[in-house]
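Worksheet: the structure to be examined is printed underneath.
Heads up, one of the protein chains got dropped from this complex, but the rest are sitting where they should.
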Amino acid sequence: MSVVANNAGDEAAVARKKLGFGFWLCVGWLGLMLFVAVFTPLLPLKSPTANFLDSSQGRPPYAPSWKHWFGTDKDARDVFSRTLHGARISLTVGFSAITAGFLIGGTVGVISGYFRGWIDRVSSFVFVVLLSFPSLVLAILLTSLIERSLLTVSLVLGLLSIAPVGRLARAATLQYSDREFVLAARQIGAKDRHIIIKEILPNVAIPMSSLALLGMAVAVVAEGGLSFLGLSVEKGITWGGLIQLGSDASKTLEKAPWISFFPILMLFLTVLSLNFAGDRLRTFFDVKEMTL
Amino acid sequence: MRYYVQRVALAILLLLAVSMLTFGALNVLGDPLFNILGPVAGDVNNPDSIKMIEVAKREFSLDRPLPVRYALWLSDFVRGDFGVTFSSTGQPPVSGVISERLPRTVTLVAMAQMFAILISIPWALITASRAGKVSDRISTLNAFFLVAMPNFALAVILKYVFSIKLGWMPLTFVADDPWRSRLFQMILPALTIGLPVAAVYQRLLRTDIITTLQQDFILLARTKGLSRTRILLVHALRPSLFSFITVVGLNTGALIGGSIVSETVFRIPGIGSTLVESVLRNDFPVVLAIVMIVASSFVIINLLVDFAYTLIDPRVRR
Amino acid sequence: MNSSTPDRNEFEPLIETVNLKTHFRTPRGVARAVDGVSIQIRRGQSIGVVGESGSGKTVLSRSIMGLLPRNGVIREGSVRYGGEEIGNRTPKQMRSIWGREMAMIFQDPMTSLNPVMKVGRQVTESLRLHLGMSSSEAMAVAEKIFRDVRIPEPTRRLNQYPHELSGGMRQRVMIAIALACGPNMLFADEPTTALDVTVQAQILDLLAEQIRDRNMSMLLVTHNLGVVAGYTDEIAVMYGGKVVERAPTKTLFQNVKMPYTEALLQSIPRLNQPSHSRLAMIPGRPPDLVDPPAGCRFASRCAYVRELCRHEEPPLVQAETPDHTFACHFPVGSPEYHERRVELTRASGTTAGVS
Partner (left out) sequence: MAGTGKAHLRPAGEALLRVEDLVVEFRIGRTGLKVNAVSGISFDVLPGETLGIVGESGCGKSTTGRAVMQLPRATSGSVVFDGRELTTLDKEEMREVRTKVQMIFQDPISSLNPRRKVRDIVMEPLLIWKRGSKQEQGEAVDKVLEEVGIDPQRAAESLPHQFSGGQCQRISIARSLVLEPQLIICDEPVSALDVSVQAQVINLLEDLKKAHGLTLIFIAHDLAVVKNISDRVAVMYLGKICEIGPSEGLYGRPAHPYTKVLLDSIPIPDPDVETRKVAVEGEPPSPVNPPSGCRFNPRCPNASDRCRTEEPIMREIDPGHFVACHHPLFGGEAPVTVRSA
């Protein structure tokens, strides 16, 4: 081993010591969004459905002002309030989808990666079948056939995340179950369940959990895409739906870009934070592995 | 050889599974008649509806058991008979709608893929060779921004900036225009799809090139006295392309997904926007056909990518 | 073989370093990988650099050649090649020397050849670049070199990829690449560590033969004392980034001065020892290069350590044997050495742990 290579490892070790200011900024934003999502009904916000017609300003939409920070839409509804309300569905769907994906996909992936054999062949084939659909196409197909509630949309997006999560979990498990410490555990007489829980899971779960944030970003974007196309949760306010409303007609977009742009900004910042924090976490955990 | 045969067999198996899943979803989730006809299915007093119900039952052999229906539908499908669309009057064959719109989507996706590849490779090469420097960090941040921008939002922003405010690009797609102006009209929609994907490609390829640059054989190439550019292009690029190619293949799915959004925003009558319209109109023969076509082409593209892989990496050839 | 080399004086060393230092910036601080090394290599001479991992032997060879990472490196001291200072040259300026004047062979033939390029092209590349040959000329030369390094069926091999060759063949290809442009100086960094014993012997013999035939100088980096014993004229022992002993090969093995070298020699199991003979151990672990101990860097592991060793760094001094230098206050054979040896023997009742 050359010192040159060691040196590269050490460089990475710096990143490990601290996650950095950017990471905490992102975590802060996500915390804020989470707070908003949970407590919107309790916050002193304008009603998201009420029409704030103001005869002195002529016909809505009204531009951003003190009264309406993000302006109003064509029906004079407050965009700020609606955008905050939109956080709820986006984050709930994103979170529950990725949780479902991790629980099911992660379990199946670890089991098939550890035992291999027919379990692995079957699950791998199921994963490949699921991955043979472009995810938005499969999401559209499924959501079009069902009653679109918060639960069902989450389930559909959860289903979509099973295969990618499962494949990653399987690959990570394969990589570790060939390591000598697993062989060592087996030869001290450890049972399979013990090996999976004590030896494999700690190694697989930590890097995988850093992927959870990245996965949640994907789910939030997917939900946004569905609601933009009018195929997400039927009742309720979503960021995708708000953006669609503001950009449906070129005239609206030209005259009142704020209707779309504020929800876009919120969505963008949230996805950016998820991606950035997830990426930092990933390098944070990868590095420990690499310095070994 | 054995490898190719196995891969093709797997692809055929996959296509069967995909078609079963699609067909099954339409027939198991809810009432198939409703899935085909929408509200019309319940409207048993209207003579027009009754006629449609009868056509639908006949067309889809709804009185036969599910496996038989599947077999019948599949044999029609492989022969290019996708049934008739129900939601419009006159019930034109689905294949007509598709053959009119599919070429636009293919063009759009191909253009997007081309943009993504053409942007990402030089971008990755330049940033990887300056890894850690300020320019590299700025570019990494840019890539992050692009990746974090959902394509529907990017579509709205690009449309606002380039079509509405700057007026550089046409607002709408005109199907009757000559092909050159249609291509021009597709630039913005294709960029919408391609830009975030380019950022994904760049991040991946940059990492892989950096890993390759740390390999011993690059050091050996340096000791030969080769120039940096030559090392980068001749020695580092090709061994770094393996996962890039796989990801380019896998991302075709994301591009098709992107085309659904992009076609909707820029009002291009391709199969993506048709899919959404048909779903909203409950026109399921069209939905079924489009989902099948998209999934099949995706499977076939990945098969081709696997074969391309063997061209790049001599170690895989047997 | 090569006329462009400055060739002023037969007695002038081909390579000379003066107080060469290569330090790496790490998160923990500056790691002194090479910390003041002065060596000379004459034309046609083979010098072995021996040391354990982390002793700085690899970094030394790369520092001389100028093959260091771009970032985080502090380099001091002088490196002369044929009388010309090259220590301050940029990689871009070194390119005309690399391949043509100096070449390097790496440890692992598996990872050191480009996996997606035919081996023939990997050999002809530098021929075309440095000697301006056409593709067919270069191929002809490559075939000849393949024959020189005893690759059977050279014509067929030229068109193969590295993964189609065995480990020994790959190492021969790497030697062919190094020899291609007829360099004067060869750096071999653990060239046989990844190979099997029987193949190792073949490769070492081949290297020795090529060096002799082409009148090249070689710096052979290895941890294996057996390898240096048979294939080098002179040996430099490195420890903690410094050369602690340097002597002609025979002298070193007969008349060790530095206790570290002695301990190293005694810790290897030998074929001519009976089974279950107790091996000498060096306790502890190599020094931390970021925060090296004051005084002699081997002091904390040395059986003959005295107070002085912990405070004052021993300078490199001349031994009574010619061309032999070492850095030790109380070298093997000194009165203090004998005194401590008697104490140790008495304390343990046997010589175990010492000899």
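Note that the chains take the letters A, B and C in the order they are written out, and that residue 1 is the start of every chain.
Throughout what follows, a residue touches a chain if its C-beta (ideal position, glycine included) is under 8 Å from a C-beta of that chain, and two chains touch if they have at least 3 such contacts.
Computed from a predicted structure; not experimentally measured.
Interface note for the absent chain: among C:Asn19, C:Ser53, C:Ser134 or C:Asn159, the touching residue is C:Ser53.
The chain not shown here is touched by just one of C:Pro283, C:Pro315 or C:Gly333, and that residue is C:Pro283.
Within the complete assembly, C:Ile268 is the residue of C:Ile74, C:Ala140, C:Ile268 or C:Ala347 that touches the hidden chain. Of the residues in chain C, those that touch the hidden partner chain are 52-53, 166-169, 196-202, 204-205, 223-227, 229-231, 249-250, 253, 263-265, 267-271, 273-283, 285-286. In the full complex, chain A contacts the hidden chain through residues 179-181, 183-191, 194, 198-199, 202-203, 206, 288-289, 291-292.
Heads up, the rule we're going with is that only the chains that are shown with their structure count from here on.
Put simply, the C-alpha centre of chain B and that of chain C have 55 angstrom between them.
Here the CA centre of chain A is 21 Å from the CA centre of chain B. Per-chain CA centroids place chain A at a distance of 52 Å from chain C. Across the interface of their complex, chain A is touched by residues 13-14, 17-18, 21-22, 25-26, 29-30, 35, 144-145, 147-153, 156-157, 159-160, 163-164, 171, 214, 250, 252-254, 256-258, 260-261, 264-265, 275-276, 279-280, 282, 287, 291, 294-295, 298-299, 302 of chain B.
Of all residues in chain A, those touching chain B in their complex are 5, 8, 125, 128-129, 131-138, 140-142, 144-146, 217, 221, 224-225, 228-231, 240, 243-244, 246-247, 250, 253-254, 257, 260-261, 264, 267-268, 271-272, 275-276, 279. For chain B in complex with chain C, the residues that touch the partner chain are 132, 215-217, 219-228, 234-235, 238-239, 312-315.
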